[in-house]
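Everything on this sheet refers to the single structure shown next.
Omission of a single protein chain aside, the complex is shown with its protein chains in their original locations.
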Amino acid sequence: MTPPDPTAVQPIDLRARMSWRVIVNHAMTAAMLGAVVLIAIPLVLVLWSLLARGASAAFADFPAFFTKDIPHMDTQPGGGMGPAIVGTLLVTGGAALLAIPLGILGAVYLHEYGKSSTFARLVRFLSVVMTGVPSIVMGLFVYIMWTMRFGYSAFGGSIAMACLMLPVVIRATEQMLELVPAHLREASYALGTTKSRTIVTVVLPAALPGIVSGCLLAVARAAGETAPLLFTVGAASEINASLFSGANTALSAQIFANATSSFPEAQDRAWGAALTLVLLTFAITLIARVFTARIVKR
Amino acid sequence: MVTEATASTASSTSASPRPRGNVPIVEVRPSMVAMLDTAPVVFELADVEVFYGAFRAVRGVTMNIQKNQITAFIGPSGCGKTTVLRSLNRMHDVIPGARVAGQVRYHGVDLYGAGVSPTEVRRRIGMVFQKPNPFPKSIYDNIAFGPRVNGVRDKAKLDEIVEKSLRGAALWDEVKDRLRSSAQGMSGGQQQRLCIARTIAVEPEVVLMDEPCSALDPIATARVEELMRELKHRFTIVIVTHNMQQAARVSDRTAFFTAELDSKTEQRTGQLVEYDVTSKMFSNPRDERTENYITGRFG
Partner (left out) sequence: MTGEPITEATTAAMARSLRGTGNRADDGFRVLAVAAAALVLLVLGAIALTMTMRAAGVFADHGAEFFTSTRWAPAGDDPAQQHFGALSFIWGTLYTSLIALVIAVPISLAVALYTTQVAPVWLKRPLVYVLDLLAVVPSVVFGLWGVLTLAEPIQGVYAKIHGAVDGIPILQSIFGAGAQGRSFMTAGVILAVMITPIITSLSREVIETTPQNEKEAAYGLGATRWEMIRGAVIPHSKIGIVGAVMLGLGRAMGETIAAALVIGSSVGQVSANVFSSGNSMPAVIANEWGEAKDPHKAGLIALAVVLFAMTIVVNVVASWIVRRAQVRQYGSRGGRR
């Protein structure tokens, strides 16, 4: 028998080999994919329920659902969520008017004036803490400070929502201000512009798309909040277009109230309100995305 | 490329210039030197030092800068040229921890004295930066920004200022049909000329330029240099450049800086080595360090 020739070239086999490691790798990939599917299921199911049960309530008799008053009795069929839509718009609009200017100013202080001073670092830390305050705690706080003195109103809800929105607006705005390059500020100073004028005419306009996007997302979150309204807005079944006087209601509060009802008529209204609310928040989020895309373009 | 100084030959009483590396040979004419010397003084720097926190970036700068001349600061990187330039219009104010010691006198007034408003200083002493930095606004709004800040509201007046500044920056013909388009859509060279136009729109007395051509291609550079020569008749120009040929081409006086290593603190502190009429410095420098830099032995 001749010994193997050591100078002969051995063929190299680069084909993938089945081994335990490869199996584990495939298994993990499958697991990850499984998780993705798993998380998509609730979203699909919820959207399905919303459309199936909410669309019939909300759009069957367009635009009745959006304009009619809320029936006093759960067992009454029909009716609509007109007051709730008006209430949501009032509360969220009022909250935006409070939180957005104050939040932008606060972020301007943190990034342009305070920077890393002790006070600024304290405020930054506390605004992170504030984002974690449960919405029900905010609601109780505003109950003590406002509702106990002035009664139920849409504005009470606005205050509570504004407290929830404020830290979000501050943090989003500060991040956007950080993205404005230093040399733009320098160019403005070199022309003999004061600091406040530079901020208002150069820095904020440059950061604007991102700030708008952040504010819209904060607004969308506020529109969906329920707990604070339970303590501040009260309940109403007719449209109340006044911000300051009289109890009011909102889509989120109505969903909560009707969800616990055992009567399908009320439940249908809850689904209709839910669909309306989801469409509203999705629309706001989409607009926010448009603005985010505009930053990326620059 | 030769500068205007040699446009006509003249008999010279100074020693005939020796070739210095690839720096153009310039003949010194005494009449020219005399003319330079009698121009009024705009800045008087007396023992100026700049600190960033505890770090002394530059020390012992004493010099005068004269009206309607182009003064160049040259030297290797890290030797304090930009630091000194920025001390002329109080731009160090925006950097936390920066401190200027000594005196920077502008028309006799110490810019760092009590009661001086940095905003007022910068209205009179403008600055063009190394990397063009137009605002994300239209061309028109970029130029009109300064005048608007100074209170000019009348549209006709603003239109006039915008046109005048763009002409002054040799940019008018290129952009006159698209004044409302975004300034950031222009080429690098155009953006820099826009920044120059923006600076001269507020009619400062002095224009400081921090390596204005270093981000530009050679053609754009040539245009900006041409612009500088025109602008010096209206403004006093101080330019920092790491390109000594540019200093030789463009400037009337040149200041050479270098950095010295302090062995104890391991810090490099910049200092002014030599300051003279450009043609004299490049043909017959007094200090050995200047000569080494110019002939390319270091830098």
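Order as written gives the chain letters A and B; numbering starts at 1 within each chain.
Here is the rule we use: a residue touches a chain if its C-beta (ideal position, glycine included) is under 8 Å from a C-beta of that chain, and two chains touch if they have at least 3 such contacts.
Not measured: the values here are computed from a predicted model.
Note on the undisplayed chain: of the listed residues A:L51, A:L126, A:A241 or A:V290, the one touching it is A:L126. Although one chain is hidden here, its contacts on chain B can still be listed: residues 40-41, 67, 106-109, 111, 113, 115-117, 119-121, 124, 205. The missing chain lies against chain A, touching residues 21-22, 24-25, 28-29, 31-36, 38-40, 42-43, 45-46, 49-50, 102-103, 105-106, 108-110, 112-114, 119-120, 122-123, 125-138, 140-141, 144-145, 163, 166-167, 170, 175, 178, 194-197, 199-200, 220, 223-227, 230-231, 252, 255-256, 259-260, 267, 270-271, 274, 277-278, 281-282, 285.
In the analysis below, only the chains that are shown with their structure count from here on.
Centre-to-centre separation of chain A and chain B, using mean CA positions: 50 Å. Those residues of chain B whose C-beta lies close enough to touch chain A in the complex are 89, 91, 94, 96, 119-124, 126-127, 129, 131, 133-137, 145-146, 149-150, 184, 195, 198-199, 202.
Residues of chain A that touch chain B in their complex: 115, 181, 183-194, 197, 201-202, 205-206, 298.
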